[in-house]
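First the structure, then my questions, so here it is.
Only one protein chain is missing from this complex, and each of the others stays in its spot.
Moving on, here comes chain A:
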Amino acid sequence: MKRKEEVLQDVVIKFAGDSGDGMQLTGSQFTNNTALLGIDLATFPDFPAEIRAPQGTLPGVSGYQLRFSSDLVFTPGDECDVLVAMNAAALKTNLKNLKKGGTIIANTEGFDQKNLRLANYADGVNPLEDHSLDNYTVHKMDVTKMTREALKDITLGTKEKDRAKNMFVLGFLYWMYNRNMETTIQFLKSKFGKKPEILESNIKALQAGYYFGDTTETFTTTYRVEKAKMPPGVYRSIMGNQALAMGLIAASQKSGLPLFLGSYPITPASDILHELSQYKTFGVRTFQAEDEIAAITSAIGAAYGGSLGVTTTSGPGMALKAEAMGLAVMIEIPLLICDIQRGGPSTGLPTKTEQSDLLQAYYGRNGECPMPVIAASTPSDCFDAVYEAVRIAVQHMTPVVFLSDGYIANGAEPWKFPKTEDLPPITVKFKTDLAEGEEKFLPYLRDEKLVRPWAIPGTPGLEHRIGGLEKQNITGNVSYDPENHQLMVKIREEKVARIADHIPLQQLDSGAEKGDLLILGWGSTYGAIKSAAAELQHEGYKVSHAHLRYLRPFPANLGEIIRNFKHVVIPEINNGQLIKIIRDQFLVDAKGYNKIMGVPITKSELVLKLRELLGGHN
């Protein structure tokens, strides 16, 4: 039957269900389908640390938030328009983020007595029946029953059949948003090609969901979101960890240095190891080490031998690597430490996002141990930022910390991917022999950047020894001389500081050069700050936004930018870390906005806070 079609500009859907319900897959399939239509999007997967938390319980809820829009979007949205709740617990945990008047698609089978009890509803209370949801549009459907019905001719057991119920929901949403199912059918074929019954059950469930929408008269409207006006070009969808892995391969190819990854599995960084282990045709060597320390030290061994040595981890892992990071500083060897931050301290919140390792990256080692720090701000920015991190490491002979976090690591967005030929070159020169007049190789003789030569084993005539003991300036011999130690500490500090001469100046992301308020951010708060700044600027406030990629050293003009504003606010998903460094370096009375809940800062809460700070003076 013909339905009314409504064009929407901006939609936020949250898929929520039990952690075994396949919500991440459902969300990512809808995301892919959306991306291929040229609609802009941002996602926020949010799942429990347990692989299968107790079924039906509140901590077991897994969610995937997707925002898609015909405008450019920078965050996955503060509130949802549509909440898909596969069970009572999913409704309970996510209702607070549903817009008033929003739509709930509820799987009634997930609201039986047992599920209601597990979700801590009082005896006899069922939110689907007690009118507590009257301010919302509720579509109740027995997804489980309909999925089983659709699969009645398939010989699989009920348990297997029920696994396809996420496909039913996906099919229904494809219908609701006027989509074509082809992308998912192709995906299912490649995933289950060797298991024909499972493939058939998934496709049938998907189609059943779609036809259910089409044939049931209760649904009177379908929706369409038009293409976004993104800059012309060819796009793909990308997740942060994926972009990071590709950035490393690109840097390896452009520098001519074979890539070696030493890594120990840890959430949310493991996907980088999975991703890179596939790319043997690029000469990538991945090494799943016995622990975090072996992960970094094997990478140091590889770098010493002339490879691009990389280790990937999260906060607890970087803590274990601290001593080896110090060794890399001492022997002045290129190395990349990628920290995909998560909630801490200790094991903390493994699957939740946080920006709380900045001070660890800056200072978390014994001795005076300076090291450049680079942070990515969006999923696709992981590519460019890690590429830059490699360039700095190999051109300045230094370990570099690259910071991402759980939010951008797992988040997806459209990416106008670069062409190989457009990537800036990364020139690396090994020292191959003694220069004319050079009698003996001096491993700590520096160039104007204070960078020492990279002489790798196998090079005749340059045999030398390096190590973690203090080095004599120029010769690199062991030295306990007091003056030499002070000199070397200063040299290592200055070497990192001079990198500021080899990175771009800081640009404002939006707003005028001078004004009342500078919002200074770093990392994954980018989208929220950008959106908040746009809203305040629209309201007439003199607000600007600067977002840092280079955290150590800072771009040379950062102080100047800061001094052009009456107030500086630094929003962070931590208890105030960048703010300490900014106050220390620039003696500015910056204010923090700190959210430490394991979730991103939303645009609206930031706008409220900033308006309050500006005292309503626009």
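What we mean here is this: a residue touches a chain if its C-beta (ideal position, glycine included) is under 8 Å from a C-beta of that chain, and two chains touch if they have at least 3 such contacts; residues count from 1.
Here, contacts and distances are computed from a predicted model.
A.B. asks: Among "ABC transporter permease", "2-oxoglutarate ferredoxin oxidoreductase subunit beta", "Acyl-CoA dehydrogenase" or "DNA polymerase IV", go ahead and choose the protein name stored in UniProt for the chain not displayed.
C.D. replies: Of the names offered in "ABC transporter permease", "2-oxoglutarate ferredoxin oxidoreductase subunit beta", "Acyl-CoA dehydrogenase" or "DNA polymerase IV", the absent chain's UniProt record gives "2-oxoglutarate ferredoxin oxidoreductase subunit beta".
A.B. asks: Of A:237, A:341 or A:602, which one is in contact with the hidden chain?
C.D. replies: Within the whole complex, the residue contacting the unshown chain is A:237.
A.B. asks: Touching the hidden chain in the complete assembly: which of A:240, A:309, A:364 or A:379 does that?
C.D. replies: Reading the full complex, the residue touching the unseen chain is A:309.
A.B. asks: Using the definition of touch stated at the top, determine which of A:54, A:301 or A:515 touches the missing chain.
C.D. replies: Of all options in A:54, A:301 or A:515, contact with the hidden chain holds for A:301.
A.B. asks: Taking the full complex into account, find the residue in A:71, A:149 or A:291 that is in contact with the omitted chain.
C.D. replies: Of all options in A:71, A:149 or A:291, contact with the hidden chain holds for A:291.
A.B. asks: So which of A:262, A:364, A:411 or A:555 would be touching the chain we can't see?
C.D. replies: Counting the whole complex, the residue in contact with the absent chain is A:262.
A.B. asks: Considering the whole complex rather than only what is displayed, give the residues of chain A touching the chain that is not shown.
C.D. replies: 32, 35-38, 183, 227, 230-238, 246, 249-250, 253, 258, 260, 262, 279-285, 287, 289-291, 293-294, 297-307, 309, 323-324, 326-327, 331, 417-420, 457-469, 477-478
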